[in-house]
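Only one protein chain is missing; all other protein chains are in place.
Chain IDs A, B, C, D, E and F follow the sequence of writing; residue 1 opens each chain.
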Amino acid sequence: MIRPLGERVLVEAIEKEETTAFGIVLPDSAKDKPQEGKVVAVGIGALKDGVRVPLEVKEGDRIIFSKYAGTEVKFEGKEYLIMKESDIHAIIG
Amino acid sequence: MIRPLGERVLVEAIEKEETTAFGIVLPDSAKDKPQEGKVVAVGIGALKDGVRVPLEVKEGDRIIFSKYAGTEVKFEGKEYLIMKESDIHAIIG
Amino acid sequence: MIRPLGERVLVEAIEKEETTAFGIVLPDSAKDKPQEGKVVAVGIGALKDGVRVPLEVKEGDRIIFSKYAGTEVKFEGKEYLIMKESDIHAIIG
Amino acid sequence: MIRPLGERVLVEAIEKEETTAFGIVLPDSAKDKPQEGKVVAVGIGALKDGVRVPLEVKEGDRIIFSKYAGTEVKFEGKEYLIMKESDIHAIIG
Amino acid sequence: MIRPLGERVLVEAIEKEETTAFGIVLPDSAKDKPQEGKVVAVGIGALKDGVRVPLEVKEGDRIIFSKYAGTEVKFEGKEYLIMKESDIHAIIG
Amino acid sequence: MIRPLGERVLVEAIEKEETTAFGIVLPDSAKDKPQEGKVVAVGIGALKDGVRVPLEVKEGDRIIFSKYAGTEVKFEGKEYLIMKESDIHAIIG
Partner (left out) sequence: MIRPLGERVLVEAIEKEETTAFGIVLPDSAKDKPQEGKVVAVGIGALKDGVRVPLEVKEGDRIIFSKYAGTEVKFEGKEYLIMKESDIHAIIG
């Protein structure tokens, strides 16, 4: 198991072919390209003014995140991304 | 449904031809170009000093935002922008 | 009506020919050039430490602001600037 | 009258010829060049942690400020500078 | 013994050959490359708002950290890295 | 008299020939070069979280400061430096 630290989130990216079913399309522009994924694990939250603030996303959430976000890791044969919650734009569904 | 995280807002841009009816025109200058849009969904607000501060804009608001703001997403055939509320200049109406 | 968000202010710039009557002249130097204007509408104020701090300027104030400040918008045939109060140097009168 | 906003100060610069009488001389070095002036009006102070902190300088103070500080304005035939108090180094006298 | 200061952590890097057993693989991309290691000692925590916040990782934790993080030291014949906890992405296991 | 504002300090630099008596020597390296001086006047302190924090140095202190720190002023025939206390490394004596 991979337990992300603090405000970090473990994400499994969803391939483009699958995401078209969900309707996320990457338009041709200079703007940041979003990508779709699924939350696999979440950290205990960022520390703000002495208290841990729980993350907004939770395990199982379908999310839209910045294409350039995160660090890639492979664990037990599967590829994941570890990113900060601030790199996640929205929850789908 | 797309639920923006934190201080983020889901916006439907309004085409120029429509906005001229509303009177927003993009003058020729080096300044940031504003664009008109409609708020489709809002996040739960930014976290400031341990409390969530609700956003000023709400669903249905007609807004002026920075032309270069946000991330483009397509959902159920429609294009949207996800931006931070700080990229929104004003509410019209 | 255009309602500026947060610490933003809606300003109507005053043309140079008019401002000479008020005595604001732009001297020839490398310093930031100030411009004169009138406050048309103000936001609800910036959020500092969890409370909204009302703006110092109010509707009708004659102001001096930084020449490069703000975003230009046209509304019902008139041109305005939306800027942050921090771009305003002083009130005249 | 020009009322500077927040932590801003309205300053009347004092010409070099006059300042030699006061003893401020600009030595030849790569360091920031100070200039002498007189405080004409002060803002209500900067907002820190929800309270307005009154400025240290007051109307009439003879000051030393950074040569590159401020915005030049002309009002009723006289030239002034509007600068932040943080651009003022010291009070003379 | 090496006692890291504040929010710092003493880490023993684990060689690639060993880490494949654990499943961490470095995919070929422009993203930050993660590396696997073991926590050897931890500091007393960062100082936030006047209190020491204990670190999330503890001695013995198997971690994933940023490949470019930390300072290399050799102590009693063994090589270690001293890094800030913010350079650690996740705990494995 | 020159009264430095806030966290500023008025310093009289001590010439190299004199400082060798005190033992401060500038070694040949790429590091910041320290210089020796004497505190002539101090400001009322920096404003932190709404209170003025008195400076650590006081009038008469012999100090080591960063060679590139401060603004040069001449007052009643003598040259001084106005610098922030954060540019002072240590007190000698």
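Note that in this section a contact is a pair of C-beta atoms (placed from the backbone, for glycine too) under 8 Å apart; a residue touches a chain by one contact, two chains touch by 3 or more.
All values reported here derive from a predicted model rather than from experimental measurement.
Screening F:13, F:40, F:73 or F:88 against the full complex identifies F:88 as the residue touching the chain left out.
Across F:4, F:34 or F:70, the residue that sits in touch with the chain not pictured is F:34. Residues 1-6, 8, 10, 44, 47, 49-50, 68, 70-77, 79, 82 of subunit E touch the missing chain (whole complex, contact as defined above). Of the residues in subunit F, those that touch the hidden partner chain are 22-27, 29, 31-34, 48-49, 51, 53, 56-57, 64, 66, 85-86, 88-93.
Definition applied: only the chains that are shown with their structure count from here on.
With rounding to the nearest 5, the Cα superposition of subunit D on subunit E corresponds to a rotation angle of 155 degrees. Rounded to whole angstrom, the centroid-to-centroid distance between subunit A and subunit E, based on C-alpha atoms, equals 22 Å.
Look at where the CA atoms of subunit B average out and do the same for subunit F: the two points lie 50 Å apart.
Contact of a single residue of subunit D with at least two other chains is seen at positions 49. In terms of which chains touch, the assembly is arranged as an unbranched chain of neighbours. Pairs of chains that satisfy the touch definition comprise A-B, A-E, B-C, C-D, D-F.
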